[in-house]
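Below is a structure I'd like to ask you about.
What you see is the complex with one protein chain gone and the rest in place.
All chains are identified by letter, namely A and B, in their written order; residue positions are counted from 1 within each chain.
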Amino acid sequence: MMRLTSHVALVLLPILALAACGCGGGAGAETTVTYLPSRPDEVATAEAAPGAAAPSAGEAIAGGFGSIKGRVLFQGDAPSLPPIYEKGAAPKDPAVCGIEAAPNETIVSNNGGLANVFIYLPKAPKGMGEVPAPEPIVFDQRSCVFRPHALVMRTGQTVKVLNDDAVAHNTHTYPKRNSPFNQTVAPSDREGIALTYGRPETLPLQVGCDIHPWMVAYHLPVDHPFAAVSAADGTFEIKDLPAGKHDFKVWHEKGGELNKALAVTVKAGETVEIEIPVAAGQLAGFQGPTPKVIQLSSTR
Amino acid sequence: MPGREFSMCRLSLPATCLLLLTLAGCAKNPEAQFGWRDSTEQLIPDARKAVQKTMVDTFGTPQDLVAWGRLPVEYGGQPPGVAPAETPEEPADVTTSAEPFGHQMQLGRLVYMKNCLHCHGVAGDGNGPTARYLNPRPRDYRLGVFKFTSTLAPERVTRDDLHRVVKYGIPGTYMPSFLLLGDAETRAVVEYVRWLAMRGEMEKRIDDELADYSLASIDDEISKAKNAYEAAKAAGESAETPPSRSALVKKASEEFKTYLAEDYPEAVDGTADFIAENWARAEDEASVVFPKVARVADDAASRERGRLLYLSDKAKCYTCHGHTGRGNGPATEDFWPKPGSTEKYANRGLHDVWGNKLAPRNLRLGQYRGGRRPLDVFRRIHAGIKGTPMPAFGGTVLKDEDIWDIVNYVMSLPYEPEVPTAGQPPSQVAASSRH
Partner (left out) sequence: MGRFWAVFFMVFAAACVGLCLVAPQYGWWFPGDGKAHTTLGQKIDDLFYLILVIVTVTFIGTQIALGYVLWRGATHDPREKALFSHGSHTLEVIWTIVPSGILLFIALYQMDVWAHYRIKTYFPQKLEPVAEVTARQFEWRIRYPARGKKLMPTPQPDDIYTVNDVRVPTGHPVAISLRTEDVQHSFFVPALRVKQDAVPGLVIPVWWEMTDTGTYDLTCAELCGWGHYKMKAQVVAMPEADFEAWKSQTAAEQFYDGVPQAAAEVAQRPADE
C-alpha cells in the first residue's frame, strides 16, 4: 500500500503538467517589425529610367535606323472555319447581333498568309529616348464583333472604345500588368470611353464582352513603336528600328508564342525582308474536331 | 472483506503513462506561416526560391514582419532613420512618438490572428480552417480585389470601405459585425488587411512576370514539341525528338539566371510601384463615387422608370437578376468563359474572379451585402461590383438620374408583390411563382 504523499503526487502531478501545456505561443507570441526603406540608395542611382538616360554604349542610336518588311506564311491549306453563328441566328440580341454572321476569327488566312499575328519587341531597345504617345486610336464593336480583332497600342495612348450597336456592350480587358478595364459602353456610343494602358505587357491580352461571350479581341500595349499586327494577307511592316540585332516575339491566339526570340538584324537605311512560316499544326485546336457550339439560352 | 485489497501500486503504471502523455505540451507551438500561392509553387525551383526570397525580404513572416516604406500602409510610429514630417498644422505628437515603430501593425496582426485568421487564413487567402464550411467563401485578399467598395471600377478599396465592413459585417454571409472591437483595433486590423492584400498582389504579379519559368509553360512547350514531332513523323519527315521535362527545366534554370541578374529587379520594382500607386490612389477623393444629383423622389413614377430601365436593352439587368428580381435571369443558365480565356466553365451560371460559382443577387430579399443606404446601392450600379460580372453602368450608359430610378425600383422590390412582366418567358414565370 502506498503512502498518502505518493497518492497525492500521482494524482496532482499529471494534472499540473496538463495545465502547464497551455503556456506559451499562439496569437500572443513575440513579433518584430523591421523597417525596409522604400528604395535602397544604391539601387536608386543605378536604376535611371532607360528613356531618360543618355544612349548607352551598347546599341547606339548613332548606328542609324532601318525597317523590317515581312509576311507571315501559313503552311497548309487555308482552313474554312464556320462562323460562330449564321446571319440572323445570334444566341443573344438576335435583332442586333444577327445583322451579319459572326466570323470565326481565330485563324484568318488569305493567299497563304496568316493574319492577326503579333510581331513585337518584348522590351524597348536600350538607349531609346522618350517617344511621345501618338494620337488616339479607335476600338469599335459592330454586329457584336470587335473591330479590329487584334490591336497594338502604346502605353499612354488613348484607345477609344466605341459601340456601333443598338445594345450595350460590356467591354472587359484581362491584362496581366495593368488594371483591367471593365465598363459598359452605351448603345451607339460614337464618343467612346477612353482606355489607356499604363504599363507594357509581355504578351497580348484578351478583350471580351460580359454580355456577349463569343466576342473576343486581343490588345498589346507596348512602350515603343516596334510592334505590328499582320494584315489580312499576313504582311506587316516595322519602321525606324535602331540598326543592330533584335529579338522579336511572334504570337498568335491559337498558337501562343510561336517564336520567343526571332532574331532579325537591321542595317541602317535598309529594309530587311523576312518571312515567318507558321505550320498549320502549330495552331492549337486546328487539327481537332470543330469546336462544339454551346447552345446559349435564347430568352435574351 | 475476503480477497486482496486493491493495491495502489497498480495505479503507478497508468499514472506514469498519463504523465508522459502530458509532455506533449512541452513542444513549441507551431508558428503561423504565410502559405505560398499555387502559381509560386508551380515555378521551377530557382524561380520559386527567388520569388520566396523577395517576398520574405519585402514582407517578412507573421512573426518577423517587414514594414516596407514603399507601400502606402500606416505601420504606426516613426520609421527608424526617417525624420518625422513636420507640418505647421500638426506638430510632432509627443505621445505617439513614444510608441515603437510598427505598433499599429503589431496590433493589427494580433487582432487579425485572434479574430480573422480562422476564416481568412494566415496570408489572407480565404482558406483558413473554418473556411471549408462556409458558403460564400471568405474573401481571398490576394488578388487585391474587394467587392463592396465606394470607389470607381478600376480603383482599389479604401480604408473607409474596409472599416465599414469590419464594423457592420456583410449580411447574408458569414462575415459578422465587429462593432464592439474598438476604434484603434479596427483601424489597425484594416491596415493589416490592406498590407496582406498588397502582399498577395505582389506575389501574384511577380508570378505572372515569371510565367515563362513555370512548370505549366514547360509542359506547354513539351506538348507543342510533341505535336510537331508527331506531325513531322506523319508527314514522313525527320524531326527532333521532343525534349524531356528535366532537360527543359535545366534550360529554363539557365535562362532564369540571366533573367534574375538583368530583368528581375526591374520587374519587382515595377510591380511594387504599380501596387503602391494603385492603393494610394484609392484614397483620393476623385476615386470615390458620389452621385452628382440627390436621390430622385421615391415615388411610383420613378419606380416605374426604374423598372423599365431594368428591363431595357441599355441596362439589361433582367438577364442576370431575372425579370422579377429573383436572381434567376437567363444568364444563370449559360456556360460562361473563364476570365481572359476562351475556355468555358464546366458548370452553368456566373462565376466570380476567384472561381466560385456566384448567383446574381435575389433583389426581393431586402438583403444588401454592400450596405443598405441608397448611396450604397447607387454605388453598386454605378461602379459595379469588383471581381464579379456585375458591370459598371455609371458615367457611360446610365445617367445619375437613371441610376436613382433603378435604385428606387430595386429598393421597393422586397415590399411589392411579384407580378409577371410582359416579355417574361413562361419558364421564368413558373420558376418565380414557386417561391
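Observations on the structure shown:
Assume a residue touches a chain if its C-beta (ideal position, glycine included) is under 8 Å from a C-beta of that chain, and two chains touch if they have at least 3 such contacts.
This one's a predicted model, so the numbers in the text were calculated from it and none came from an experiment.
In the full complex, the chain left out of view touches B.
Only one of the listed residues, B:D38, B:D183 or B:D299, touches the absent chain: B:D183.
The hidden chain makes contact, of the residues B:P171, B:P243, B:G270 or B:G349, with B:P171. Considering the whole complex, the residue from B:L13, B:A261 or B:A294 that touches the absent chain is B:A294. In the full complex, subunit B contacts the hidden chain through residues 115, 118, 130, 133, 150, 158, 160-161, 163-164, 167-169, 171, 174, 176-177, 179-180, 183, 288-291, 293-295, 366, 372-375, 378, 404, 411-412, 414-415.
Here is the rule we use: only the chains that are shown with their structure count from here on.
Subunit A meets subunit B in the complex at residues 1-2, 6-7, 10-11, 13-14, 17-18, 20-22, 24-39, 43, 47, 93, 123, 166-168, 170, 172, 174, 176-177, 179-187, 189, 193, 198-199, 202, 205-206, 208, 210-211, 213, 216, 256, 260, 279, 281-282, 294, 296-297, 299-300. Listing the residues of subunit B that touch subunit A in their complex gives 5, 7-9, 11-12, 15, 18-19, 22-26, 28-29, 31, 57-58, 60, 62-70, 75, 79-82, 101-102, 105-106, 109-110, 113-114, 153-154, 205, 208-209, 211-212, 220, 224, 227-228, 231, 263, 265-266, 269-271, 274, 278, 313-316, 319, 330, 333-337, 339-342, 344, 384, 389, 391-393, 396-397, 425, 427-428.
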